[in-house]
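Encoded as structure tokens, the structure appears first; notes follow it.
Heads up, one of the protein chains got dropped from this complex, but the rest are sitting where they should.
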Amino acid sequence: MRFDSALGLESRKGPLAIAGKTLIYGLMVVVFTGPLVALLMSSFSKTLDPTSFSLWPDEFTLENFVQAGEKNVYLYLFNSFVVVGFGLLLQMLVSVFAAYALARKKFRGMTFVMLLMLATMMLPEEIIAIPLSLVLADMPLLNLNLIGTYAGMILPVGAWGFSILVMTEFMKEVPVELEEAARIDGAGELRIFATIIVPLCRPALGVIGVFGFTMIWDQYLLPLIVAPASDMWTLPIALRSLRSDEEVGIGVLLAASLLALLPSIIAFLAFQRQFMRGLTSGAVKG
Amino acid sequence: MSRRLLGTAIIASLAVTLTGCGSGGSSSEDNTLEIWIRQAADSDSAKTAQKLADAFTKASGTPTKVVAIFDDFETKLNQQAAQKQLPDIVINDTAQIGAMQSQGWLQEVDKASLAGGDQVSELAWKAATASDGKIYAAPFSAQAFALFIRKDWREKVGMEPPETWEDLAKLATAFTEKDPDGNGKADTSGFVIPAGTKRGYASWYASSLMYANGGDFIKANGPGKFTATMNDPKTVEAVQYLQDQFCTTKTVNPGAVSNDTTVTHEVFEKGQGGIYLTGPYVLARFVDSIGTDKIEVVPVPKGPSGGPGTLGEGENVYLMAGSQNQEAQKKFAEFAISAEGQRIGMNKDANGAIVRLPVNTQVDMAAERQDPRWKVFQDSYEHAVYAPPVPNWAPIRQDSADSINAVWADCGADVKAKMEELNTKLTQELQSQKAS
């Protein structure tokens, strides 16, 4: 008997088993994607009921998206893309560098650094919002004002404890022998890092890429603090603003919600091969 | 090789973004007048504000920058204050005067030296006066609350416009039970109510009926001194009346206790309820979405124990502290209360009226707006009641919203006992604000 899984469901081929499996898997897909499909359909729907969804657009229309344009939603979408594009690049670079030190080096203070990283994940953002705005307006020692710049939205998301810790776990798995062999060949530190360690961690890049994208895309208070006026807003702020705009209907809000949802879903689908491989290639060995 | 190039290109453009976009930041160093208005960005109201600012620039030569923000107005204002860079002008609710004044954010305004100040109605000036008796803003807009009723529904169930609370309750019952939209389903309600606690909506809604019955949250008893009056029988009667609507006759739209105004507007528009107590600023929207002959506006009926009265609100032009541009600030305030400024803000009959009812008595509203329903709001304003000028109104509104929401959500709750409890809470709050 062969086992590909704990329950061994694969090997059950009877008609009852197949029906059961179809039911379970179908139900899972419906439950987890249903609300998203409902949103998709409703945002193309003309006569919207604020209290219920239709599973097929009654009277298909692009009206909601046109109106969203009048509310500058596409500008906010662009801003979101700028922030997530540069922010994610920076975040992944920083995470990979930091993880290399934490996973491959031994030095005094390492436990302390790990604790610091964990602590940053516990900070409630809403509390540091006002102090953070002071720092951004006048960076200590640097004398820079980052309010009103994209840099002000990008740099603070550049380091994220979660992706550093995930990356560290991965890098620990790379066999020491590979590194030692390269060292004997005379490879320098950066070369080992860039040609051996990072390429072997490519699946992990998928994991921190997907989570990092969602995390940056979801940022709300940071862009709010940094943007001096609405022309620098990102989509999550616009969503809340649309929600309280007494002059627009729910259709525009749903259209904007859809626009806010799609990019992270697309990013996930694009990265997902690596992402799945990353998750299943032994990050979770404790 | 090409990948290497790509990498370099990305890093280079990152560097450009990081350093290059620094221009949008502080405008306080030049002579631009920064004007903040508490309206949703890109909304029609924000556009009207921009028009007003442009007209001011044309008249005075002072450049302006308008920032419209709604949901996080307080967050952003706190942030600017922390950076000691408040905007020059803030157009915000009259009820915010205490909170901003007690933070030291406002400049005192000399009514006599403000050109055109004598043309502004006295009731509006009162709403620009803080609890210390001094004036800290120029009045800009006023509004009173009234009932939007589905006229077609009312005619279908064969009833007259309500003149007493009893009439109103009967009309609501008829709307709920007699299928006024004629679709054969019991899917309509009498009242649509934003009875959630966000921003204190529940207390905001209840206040009109409390005032219409001669009740109030708190009453002034001397300069800067207030007493809580939530346990006053007239106040309790009003809250009880609404609890009956929620619980006994069940004439309120389902889910009302967790709704805010955004959702409630939609519920009204989709014909799920027929009576909506709200301000005139949605008139243009409802006329547009429901149809002009299906809507009528009726004053809030006088309560059984007092009244008449209804909630009065408005916006003030606040002159913020720490401005480099004091002369321009004053000029803007004068422009805003002038007949011209008021007319721009009124925006005719269209959406986006940032001046709901003009505060300048020289402006003839009928000449500006064709829709006769505006007149109902203007008449209601005469006995409108503003929130009292306590140092900080927000906690009082929030606390009362929590308690009022509670007795509407929990039908077993004893209104009198709960209001007694709220009264104690408000008394404590007034003490902590040193205003009792």
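Here the chain labels run A and B in written order, and each chain numbers its own residues starting at 1.
Basically, a contact is a pair of C-beta atoms (placed from the backbone, for glycine too) under 8 Å apart; a residue touches a chain by one contact, two chains touch by 3 or more.
Criterion: contacts and distances are computed from a predicted model.
Not shown: a single chain whose UniProt protein name, out of "Sugar ABC transporter permease", "NADH-quinone oxidoreductase subunit K", "Glutathione-dependent formaldehyde dehydrogenase" or "Glycogen debranching enzyme (Alpha-1,6-glucosidase)", is "Sugar ABC transporter permease".
The missing chain, though absent from the display, is touched by one residue of A:148, A:206, A:223 or A:236; that residue is A:236.
Of the listed positions A:102, A:147 or A:248, the one in contact with the omitted chain in the full complex is A:102. Summary of contacts with the chain left out: across B:87, B:162 or B:196, the touching residue is B:196.
Where chain B meets the chain that is not shown, the touching residues are 3-8, 11, 72, 74-75, 78, 81-82, 84, 86, 99, 103-105, 187, 196-199, 254-258, 321-322, 392, 394-395, 398, 402, 405-406, 408-410.
Within chain A, the residues in touch with the undisplayed chain are 1-10, 24-25, 28-29, 31-33, 35-36, 38-39, 50-53, 92-98, 100-102, 105-108, 110, 113, 116-124, 126-128, 130-132, 134-135, 139-140, 155-156, 158-159, 164, 186, 188-191, 193-195, 198, 210, 213-214, 217-218, 220, 235-236, 239-240, 243, 253-254, 257-258, 260-261, 264-265, 267-269, 272, 276, 279-286.
The rule is simple: only the chains that are shown with their structure count from here on.
Residues of chain A that touch chain B in their complex: 49-51, 70-72, 82, 86, 89-90, 129-130, 133-134, 137, 145-151, 154-155, 221, 224-225, 228-233, 237-238, 240-250. Touching chain A in their complex are the following residues of chain B: 10, 14, 17-19, 21-27, 40-45, 65, 67-72, 75-76, 78-79, 82-83, 255, 260-263, 265-267, 269-270, 272, 281-282, 285, 289, 351-352.
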